[in-house]
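What you see is the complex with one protein chain gone and the rest in place.
First chain written, first letter: the chains are A, B and C, and each begins at residue 1.
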């Protein structure tokens, strides 16, 4: 008696889909492309066989990098453990308990044994396994499973999965924003359909994408971006339907002063040159900033920085060109033609950019946005103070920072200036649990910190009152008492 | 087959003993004095009957403020609950579920019903009690118990109990130092018998007393104190045997510069005047500081401040005079006599003070102390930098502050200056659990923070190397990599 | 005004949040001709509220002023009338993300309780989703439906007065997500599964006690749910303060230059430094409950061999 009928096709993996690979707690976002090698957890394979399968299917990796849908699992994949000891009093770790050598294991692999079978071999050849406590046995199996079971699950991307993926793999790319903190941001900013939301982030597009997911293609999102172009790698990974992108606008913050002053001219006959110039200036700046940051970046991170400097169009082109494969040498004539085409293309792009800017500017000019989300590596205070101007009264805003000090500054400034209430500086403590019979406890490894949030609500600004008289903006009858608290 | 025989007298409450009263989670430190009214948890009583009883005895409060040792409790004092409901779907809170009125309860009390009996009456007269879940029933009983059961347990004081008492009752007096943080300090500073430890605290003497307890009367403790006299109210509450006090020395920090420069003269023919003068100066300062602190203090706290300004002798006199009771009017002649005696007494005191100073100075002059503990409302950085000079190399130190920023300053300064290793800035997260069948969970109320610690180990100072060359004082091969971490 | 869409101005029939000061607010049903008494004086709805912009400052009769805020699920959570224990924003935010809620999601919930989570769900799944919420307490289910109407979200929600453990959620194969906040969630797990789409979805159970979590995890596992994961999220609020730290007086420094025959220079009194810092509240909410999440994957055709709970059949 189903109340409605689901369309299988919505849940089927198709070529071109953005998906997330999962093994254990490790995720990786990829696009389904046939005949394209994917490397995940130090193994390579092809996603061709995934096409047509349902999302959330788990695949086994067969030889030649072929994925095979796993058969429905046995009742709690039971590795035969042949009884457990009650404690570890008799165990001596002399490194000799495993009779199988590394070479033996390689041979087993070459013989085509599956992960589960190899683990069983390891257990059978361990002299201490049966003396281990159930707890220790479990730990052992888990460890070996991770090493020898070659399975991968293909998931439909979501804010939850991508936030966990970025936090696990590349926290530096998302300013160490933890997924639960992102969850708080989306709720504190009251992100929902049919509203107009401003986003300023340098989190690879993860925050932007999460906001867009919550808006479901209804309303509008304006990405306020620093530097040469908006970063959207993370947005792409969400695999939104095309119409979602119609709701997404962008505005370079290097024009913010002009916009605020009302001097931004988006109708100029040849504005592209102007825009280009200041964009380039901004670009240079970004590079300089990167260098002033006293942080050593991993290769992956440096690569991101580079990507961030490309415009989104360039990025997606790059993505496509990868699929093309090898480069064919060109003759001079063709070269010349190409150059012209490129110049033309550039012009078209600049015109597009101008239109976009005009569209975003007109959305902003109403100064009636419904929400503001900031999460970046920039000092948040000037960003917040500038962007708050574009919100209607009685609208929520939320600022993320990895550093509490930055938000103390924001808080202090807002208190001085007025125009906001319900200010709250918070952080969150996230704990995972292992829940198993007689072995329930918090997970031993825990995130050290998820960053800080400052949230609040805008109210109608005081009309030209001197700053001094605003001190009582937020009456706090019980504050004094808790000063020592 | 006891290996040794305990002396009952060690465990018996005697007149003059410092003890701690306990009810539920509430503690109060008092001295056993006969015929003296004690007020605890809004009830008054006399401790006379406690004398001769064993420590940890629980007493019931009978009428007239008389304590009566409680009879050995029944197997898990079972209030008859007549079965529990499984959920609360049928409960409506209309405030009419209790048939007993306030007056009824007062009548029951006047009839001399004990707490347990009153609670049973309340249960019997509650129309909703039997419909409540077991969980809700338990909560109800606990709440009522707290209200109607008049019991008090008398405990031997200890660092554990006093630290919990201060944290619960007067956290402002101990700079909000949480008991578990104090525990960390004592361990990180390697406090133990037969060592020489420097203590600088404004925690009512709690930290000092805790250090003394851990040294067990062996070795020496030097209290470095600000202002007019060392604060020791907390030390008294430990009820140490007299010989412990022989190990306790004191040094006013207003002579620290002189001591370091080697210009402190403790042998002057009439040094008391000098000392007095600068002590007074220091006293004035303390007052001024109190005023500059932008913190509103509760009455109790203000009182402490006042107490802190008295010398310990004055304090203990005060304590004794309370016991005397009423003041008898004095004749003029007696008045004169008293004045002379007072002048004489003052002189003796000053001489005592000089001797003490000399003793403390000679202990410090070796610059070979074994440990340093700082926990105060003062900015810790100058205190730490000054007192570290008095430690031997390879000795631990620990600094407490309510504010992380203060310890960041200490950390930075120490890194610049060298002479320490193993620097660690930490804080602690303390969680209490309710462990009950089918109702196990973390306690709902939790301390918001326990303060911060900076700990480290001294090493031999570089000999006259320029500061620049010391940058590599602590090689940190893997530091750079975690910068983003 | 609606809880799922912003309006600029206050209208007759709206629910507005009157902001009185730090952590002090009160919800008001706006009604032409009505008045609301506050500690700053009377607010007259016709003149002070209706037609005013949300976020405006309103001066009350005694000369004090308040702000009038547009309602949001988060403001509602701290202002709603408690008929039960409620879920707060920290848990709600986590639940919303971890259940992957978004516009269009179909969600089942039990119990509705005071509707704190329900409003947040409705905000997120609007305008195209639906909430099926089940509450066994009749009065509560009636009251919350009334609130949904006042908040103009009733078109997005179906309230059922039944026992989810016995009777389930009243729907089959439609839910993308199920949320359980009941004393024995393990008894409702099979109903949760039935309510969910055949292609799968996410489920969450909130329980204060670890024993409940243990039983629920077992039930999830027995019913073939995957990725079972229990977490806890705690909120810490930081109070921003300027604190003044006195500087210690170590006495005159003999190594410093002293004028001949000088009297001792008085120590620098009043010396202190100011730092901008945060302090934690003395006590915080140290536990609300454990959140256990799990994923239902697509229905399998094979029949599970049940070992422990023979009572649970697919």
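Throughout what follows, a residue touches a chain if its C-beta (ideal position, glycine included) is under 8 Å from a C-beta of that chain, and two chains touch if they have at least 3 such contacts.
A quick note: this is a predicted structure, and the numbers were derived from the prediction, not measured.
Undergrad: Can you list the shown chains that the omitted chain is in contact with?
TA: Per the touch rule above, the missing chain touches A, B.
Undergrad: Thinking of the whole complex, not just what is shown, which of A:160, A:214, A:255 or A:395 touches the missing chain?
TA: A:255
Undergrad: If I consider the whole complex, including the chain that's not displayed, which of B:62, B:136, B:430 or B:444 touches that chain?
TA: Residue touching the absent chain, from the options given: B:430.
Undergrad: For a quick check of understanding: of A:179, A:378 or A:411, which residue touches the chain that isn't displayed?
TA: Reading the full complex, the residue touching the unseen chain is A:378.
Undergrad: Which residue from B:56, B:101, B:263 or B:362 sits in contact with the chain not drawn here?
TA: Spelled out, the listed residue whose C-beta touches the missing chain is B:56.
Undergrad: Take the complete complex as the reference. Which residues in subunit B touch the chain that isn't displayed?
TA: On the side of subunit B, residues 1-4, 6, 8, 10-11, 54-56, 72, 75-76, 158-160, 163, 179-180, 182-184, 186-188, 190, 192-195, 213-218, 368, 370, 392-396, 404, 408, 411-412, 415, 421-422, 424-433, 435, 437, 440, 452, 457-460, 462, 474-479, 482-483, 485 touch the unshown chain.
Undergrad: On subunit A, where is the contact patch with the chain that was removed from view?
TA: Residues touching the hidden chain, for subunit A, are 86-87, 89-90, 92, 133, 171, 226, 253-258, 260-261, 263, 278, 281-282, 284-285, 288-289, 292-295, 377-379, 382-383, 386, 402-406, 431-432, 437-449.
FYI, only the chains that are shown with their structure count from here on.
Undergrad: Which chain, with its centre taken as the mean C-alpha position, is closest to the global C-alpha centre?
TA: Here the chain at the core of the arrangement is C.
Undergrad: From the mean C-alpha coordinate of subunit A to that of subunit B, what's the distance rounded to whole Å?
TA: The answer is 48 Å.
Undergrad: For subunit B, write out the residues touching at least two other chains, lowest number first.
TA: 171, 176, 294-295
Undergrad: Quick one: which residues in subunit C touch 2 or more of the other chains?
TA: If we look for residues of subunit C contacting two or more partner chains, we find 210, 236, 277, 279, 281-282, 290.
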